[in-house]
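Read through the structure below, which is laid out as C-alpha cells, and then see the notes.
As you look at this complex, bear in mind that one protein chain is not there, while each of the others sits in place.
For subunit A:
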Amino acid sequence: MTARRLPRGGEIDRTRPLRFTFDGQAVSGFHGDTLASALLASGQPVLGRSFKYRRPRGLFGAGVEEPNIYADVTGDGQFRPNQRVTTEPAIEGLDLRAVNASPTARNDRTGFIDLCARFIPSGFYYKTFMWPDWHLFEPRIRAMAGLGRVETGQTGPSGDQINHFCDVVVVGAGPVGIAAALALARRGDEVMLVDEGSRIGGSLLYRDARIDGVPGADWLPAASAELAALGVRVLTRTTAFGIYDHGLIALNQRREAGRPDTLWRVRPDRIVLAAGAIERPLPFAQNDLPGILSAQAGLAYLRRFAVLPGARLVIATNNSTGAEVAGAMAAAGASVTLIDRRPQATGPDTVDLRAGRSLRRAFGRGQVTGVELDDGTRLDCDGVLVSGGFTASIHLFAQARGKLAWDDRRLTFLPGAEVPGLTVIGAAAGHFTLADGLAALPAALGLSSAPVAESAPYDITPAWPEPGRKDRVWVDYQHDVTAKDVELAARENFVSVEHLKRYTTLGMATDQGKTSNLNGLALMGQITGRTIPEVGTTTYRPPFTPVPYASFAGPRGASRMNPVRRLALETQHRAAGAVLAEYGGWLRPVHYGRDETAILTEARMARQAVGLFDASPLGKIEVIGPDAAEFLDFIYYNTMSTVKSGHCRYGFILSESGVVFDDGVLVRLDVDRFVVSCSSSHTAGVHALLEEWRQDRFPRKAIFIHNATAETATITVSGPRARDTIVAAGIAADLSDAAFPHMTSRWLAAEALRLTRVSFTGDRSYEISVRQDRAAALWDRLAEAAARHGGGPAGIEAIMILRAEKGFIVIGKDSDGMTRPMDLGVSGPLRTKKAEFIGRRSLFQDEAQRPDRNQLVGLLPADGQGLLPVGGHGLDLSGPVPRSIGYITSSSPGAAVDHPVALGLIERGASRHGEEIVIQHLGQRRRARICAPCFLDPKGDRLNA
C-alpha cells in the first residue's frame, strides 16, 4: 500500500512532530494524529495478525468500530493492553506492540497457521482435543488464544468516580447531537453532551455538509461557542458505555497524559441517543487483506489527518455514500475506480464509475494489489475502500430494553417502540443523511424548529454474504469468522443467533461485532430460509466498548475497600513492641516482642502473674428500655430476664435454623439497661440481628439499641495477680470477692469506668471499659502496675492458648454451620426455658436431635508427638473405607499444663471420653484421646485465686 501523508490539510499540527515505536520500528507523526493515522501514513500495511489464522491485517476503521489493529501500549508511565489504535492519540515516546503476533506483526512465526485453515474450522478444538484429555492440550492453546497480554503486578493510580444529575445527556456530538444539545440548552435544560472522539463534530469533521447555508466546517465552531456560552457540559473522549436500571447512564472518560479514567454515573431525566452508525464491510473473497478499509474511515483519514490511503484506489459500495468518498480521493490526487452495485449509480466525473458491478475477490500477499469484479474484469490497485451500508448504533437503546425493528429500505435494525426517557435521533434512528437527521429533530424532541441541511437522498441495495462460495469471505475480522464457518454452524444446527455466536465466536471479542454482526445474521438467514428479523440479534449488553477495570473499581482499592479498624491503644501497643495483624477486621497485637516464642511466654506470664489484653474489639451493644428484658429473652437461647442488676450471664444467640450464631456475656447494668457482648468479628451481624427482630417482632415496644463498640475501649486484666494490679493502679473499688464476685459488673463513677468481672481465660479476670479517649492513660497506669506484679501486656495469640486450655470456645472456629447449642453441651434452656426464642423450633427437628451429631470434645495427643493438626479429621476405620467422624477445630501448646491441647467436633463425642481415635491430616495419621473439653481447673477454683 502506498498510503502517504499529504503536504497540507487535516487537523494535525505540523509544527509539532512526534515519534513513537511500533514493534520496535520508529513511526513519525504529528500532534493531533491518532496512533492509527500515523501508522497508516507510515506506509506499513501489516499492523497486526488475525486472532485465529494469524493472517496479516491492516486498519479497517477509524474509530471504535476498528476490528483489526490493537496494540499493547507502554508509555506515559503505564502499560495498557489491547488499545484500539484508531481511538488513541499519538504521543511522543510511546512503545507499541502488535497483539496476536510473535515476534512482530510483519514477521509472525505463527503465520503458517493460515495454511492449515481448512483443517481448523469453527469448533474444531471442541471435536479434536477430546482424546485423551483436553487438559493435555489446554496450556498450549491457551498460550495462543486471547488478545494482548496482561501485565501482572501493575498497580496504576485509581480513577475518580463521579455521580451526577442533570436534565439531559446527549450521547454523540455529531451535527445532530450538537443541534439537539443546543436546542435543549436554549430551552433552559441542564445538558451534558458526550462524545468518544477527541473533539466534537462527528461526521462534520470529514464529510461535506451545509447547515443553515454555511459549510459544516464553519457551523461547527459557532455551535461549539454557543454550547460553551449556554453552559452545556461537553465531555470528549468519553464513551457512554451502558444504560442500567432506573435511567442510570454510565460514562467512561479518558484522560490525557497517563491520568486514570473517570467513571461517571449520571441520572438524567432524559437520554438523547445520537450515537450515529457504523459502516459494514462488503463480502468478497480475501476481503480481509491489508489495504482494504471502510470507505468512511478512508475519508476520515484523508480529511482529518491528511493521509491518502493509496495512489490507485478502488471504491466499492452498495449505497449512495461512495460517490463523495470517490470524489474526495480523486481530488486528493488518487486515480479512483468507483464500483457501485446499484445499476442507477452516478459518480463524479473525476472517477471511473462501474455502475451495477461488485467485487468478487481481492488479490495480494500481505497487502491488496488488485481486485476482480463480478464480470471478470481485473483491476490493479493499492487500496480498496468499501461500504456495505450502515448499521445504526442502537446499542444503548437495546440495553435499555428497547425493541428493535428491521428496516427493509435502509437495511439496518432501528429503534422500535419508544423507551420512556430515551430518544434516538440522527443516524442512530436511521437518518443516514444530515438533512433527514436534522429535519426529524423537532418532532423527536418537541422543538419548534431545527437547523436545515441539504443532502442527496440515501439509497442502498443489499450486498450480503452468500452461501456456497468456494473461496474465503470474512464475516468477522476480529475473531476470524468466515462465511464458511457460518455455513458449518448452520449444518450442525447452531442456527439460533445465540448459538451461532457461541459456536463460531461471531461478534465476540473486544469489538463485539460492531462491523460484522449484521452480515453474519444475513448469511444465516439466507442459509436457513429466514429473513434477518426472523434470525434476530443477540442480546446487547454493556459495555459498548471495553472499560478498564480500574474505572469500575475507582478509588475503592485495598484499605479503602475494606478499611482495617484501629485500636485506640495502638500507639501504646507499638511502644510496647507489639507485632500487629488483622483479626476480624481489627488491627490487633498478635504478641509483644520480636518472634512467636513470645506467645507462650505471655500466656505463662498471664497464668502465673497477670496479663493485660486489649479487648476493645469485643462487641458492646447496649439494649435499653422497659421492654429490653423481654426482648433479650427472645434473642438469647438462655433466659436473660432473670439476671439481676449488676450481674452477668453467659449465653448463646442462635439463628432461626437453631445453629449457634454467637456467644458472649450479657451484662445487666440496671433494670432496663443491658450490654450485649459479642465476638469481635460478629458485632455488625449481631447488631443487625437485634435491629431486625426489634423492628419486625417488637415494633411498638420501648427498646433502644445502640452499638457502643467503637466509642468504648476495654482492657482485660487477667491472672492470679489481677486484683493486685488494679489496686496498684489506683482504681478505687472494693474488689473483695464478697463485694464484687465473679460475673458481676460495677460502674465506678469516680473513675468514669465500668468494671466487669468475667473471664475468658479461666483465671480471675476483670474487664475495664472506658471512653476510648481515656484509654491511653488507663493503659499506662495498668501496665506499670502489672509490671510491678510480674506481668505485662499479652497479645491475642496468648489469649487463644489460655482459652483453649480452659475449653472456652470461639464461635465459627470451634463451631460450624451445623452446631446446635446441645452439641456444645448446653441443653438446659431447651428443657426449661418457657419463653419463645430465636431458633427454638429448629432444635426439635430430627436433624438437631440425631444421636450421632458432632459434639465438642477435648483431644490429647496419644502418640507422644506434638500439637494435633487443626483441620485434621477423626477416622472411623471399621468400614471398608475410612469415614470422617469430625475434625479438630483448635490446637494449642499448654501454658499451665505441660502438654498440647486440642478441641474438636467429633461424632457422639460427649459419650466417648477416654476413647482413642485416629486423626488424619494431609496424608499423616496421628492418634488422639478424647476427653472433656477442659484441660485446666474444671471446678473453677482459679477464678477466685
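Quick note on the criterion: a contact is a pair of C-beta atoms (placed from the backbone, for glycine too) under 8 Å apart; a residue touches a chain by one contact, two chains touch by 3 or more; residues count from 1.
In this section, contacts and distances are computed from a predicted model.
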| item | value |
| --- | --- |
| Protein name, per the UniProt record, of whichever chain is missing from view ("Heterotetrameric sarcosine oxidase delta subunit", "Fe-S cluster assembly ATPase SufC", "Peptide/nickel transport system ATP-binding protein" or "ABC transporter permease") | "Heterotetrameric sarcosine oxidase delta subunit" |
| From A:188, A:529 or A:699, residue that would touch the chain that is not displayed | A:699 |
| Residue touching the undisplayed chain, where the options are A:31, A:187, A:210 or A:265 | A:265 |
| Options A:102, A:236 or A:842, residue touching the unrepresented chain | A:842 |
| Candidates A:142, A:246, A:365 or A:939 - the one touching the absent chain | A:246 |
| Contact set of subunit A toward the excluded chain (per top definition) | 244-246, 248, 265, 267, 656-657, 688, 691-692, 695-697, 699-700, 836, 841-842, 845-846 |
